[in-house]
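Just below is one structure, and these are the notes that go with it.
Apart from one protein chain that is not included, each protein chain of the complex appears where it belongs.
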Amino acid sequence: MTPKNSTPVQLDMINESAPLKASDRTFKKPAKPPTEDCRELLFELEAAGELEVQRVPEPFVEVDTKYGRKKKIPIERTWHHKSCGQCGHIPGYSTAIFWLNRQFDLDYHDPRDQTSCTAWNYYASSTSNPAAQAAVACRNFAQAKLDDYFPLIHCGTSYGHYKEVREELLHHPELRAKVRQILERLGLPFVFPEEIVHYSEWVHVMRNDIAKKQMFDFTNITATVHPACHYHKLVVEDAIYDRDLYDGQRTAIVSGLVKALGAEVADYSTWHDCCGFGFRHILVSRDFSRSFATIRKIERMKIEANPDVTLTHDTGCVTTLDKSQFSTQAHNRNVGIPVMSDAQFAALSMGAHPYLVCQLHWHGVDMKPLLELMGIDHVKAWKEFEGVADHLKDNPEEFLTWEGV
Amino acid sequence: MGLVRNCLLPSDLLYDVPTNIWVRELEGGTVEIGMTDIAQTLAGSIIHCRPKKVGKKVKKGKSVATVESGKWVGPVRSPFSGKIAERNDAVTEDAAILNRSPYREGWIVRIAPDDLGGDRKGLVGVEEAITLYEDYMQEKDLASCIHCAGFEE
Partner (left out) sequence: MLSLYTDAKYQDVMVEEKQALFDQVTQDMRYPDVLYGCYECGICVAACPSARFYDFSPRVFAQVMAREDVHTFYELLNDSVWDCSQCFSCTCCPRQNNPGAIITIMREVAVNNGLASAKEALQAYSRIIFKVMSTGTQVSPDMLQPDFFPDWGQDVRDVAENLDVWRRAIPPETMHTVELAWDVSEKTRLELYMIWKLTGNLEMIENIDEGLFMILEEVMEELLEEHGYDIDDFDNILED
């Protein structure tokens, strides 16, 4: 347990040529990436007539990834590949992503012709196989191409899984043959996107534009960041790394946004740890998930950083970190950090309604102290929400629309 | 009224213990089926019940309805082969009826059986059901049935 304000003890170097301490070892971008470029392999397959590559539409912004390659992030004409856990249990998360797009008048598509990536089930139960998973992915991608919008993936699990599917398709012609057969049967083209883009990468490239429209002062807010395992560990290369953030040692995602909004990013010793979601565990073996999330993440953050909020960019992580804190509080554990996504955080900074847009009433840990710190009148906001809810109760055929927010 | 570990088993019904179904023979030769008290306890708060359409043919042992709770989804298996004569639309509107009134309001479908006498042989009366359920509940580690507010036989 390291007290927050202690300084490391300085030891004299007895031997000048002694090996570097772990903290002195840095990741240096190699001169040449040690991995192959997926995009080049995709284009080769396209040239061979095997599939079509959907190009990233303009306008796009180029970002650096781990080994220095550039990745294209589309700004608009995005096909929003939604997340089950977000839409089902954290509706403010998906709503915030759409809301942000709308604030910038961006052309986007929210499809009904979309299935889950089904990867949550796949990693939980393995009641599937690579061909089915690849076919599900390619069915979604084919639909996006037919709709003429470029896939933007809302969930970290989907993102990681689709990277895995890409690897498998690129390296196994027999798998491609099966997928082609299935798509032909469905009457769909065999299409794969040039890049697999996560919405948090879009938020990252938009962060300064978001900051320009910021309505609330976040300079007194301290946030800890939790990066999703499936974003930066499963197929490591395809993640944003930025020399200006963590000196390129860790992925820049989410942290970039926090800094752009003027809030403080506080570090903690278990930054690299998983949240404990477990896919199957979060549903049917929750003793593991909440123990891990509490002991290795929340308590560490509390003791070492004492943040006002913890931010992440994945469905499973929001779920695990948020929902784990209720029962562990009953065990007098050191918990009580509000949890939300980068999208909701960005939206709140721009004046999004905490309940009608960010749907914070679906979250577990009390958000009111954080909203007060942000300068948001949550009492007034909740009254407004209750007004809308009462109206909807009396009018069972009606729904809240974008015009209402 | 039969009772096993606080679970109710009406005396005038027949039972298929392994599939947790009760059967009530009606005037006119149709049979009415539903879930037992034990079944509704195991399922927990039931959210959806989707019986098959009227007129559908059913085989013995096959599903006549899907029941979904917060943690479980599964078939309601018919003890009879035959045709669905009637279905209880009330349970499609409010599936909680299956928890509240499993034997009266919570009937799921009425079936016109192909072979009433033959298929009936696979069922047991309340006395034998009590004995079989005692073993069943022991195996499933089920201490007793849970009855929600407003529970009625």
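Couple of notes before you dig in:
Order as written gives the chain letters A and B; numbering starts at 1 within each chain.
What we mean here is this: contacts are C-beta pairs under 8 Å (C-beta built on N, C-alpha and C of every residue); 3 or more make two chains touch, one makes a residue touch a chain.
Here the structure is a predicted model, which is why all the values come from computation and not from measurement.
Screening A:K29, A:R69, A:K259 or A:R296 for touch with the missing chain picks out A:R296.
Looking at A:K28, A:R112, A:K212 or A:K380, the residue that reaches the missing chain in the full complex is A:R112. Of A:S125, A:N208 or A:Q249, it is A:S125 that touches the chain left out of the display. Touching residues on subunit A toward the chain that is not drawn are 82-89, 91, 94-95, 98-99, 110-116, 118, 120-132, 135-136, 139, 143, 160, 167-168, 171-172, 174-175, 178, 181-182, 185-186, 188, 229-230, 233-234, 236, 272-274, 276-281, 283-284, 286, 288, 290-292, 296, 323, 325-327, 356-357, 359, 361-364, 385, 388-389, 392-393, 396, 398-402, 404-405.
Take subunit B: the residues that touch the chain left off the picture are 44-45, 47-48, 62-63, 66, 68-75, 77.
The definition used in the following text is that only the chains that are shown with their structure count from here on.
For the pair subunit A and subunit B, the distance between C-alpha centroids works out to 45 Å.
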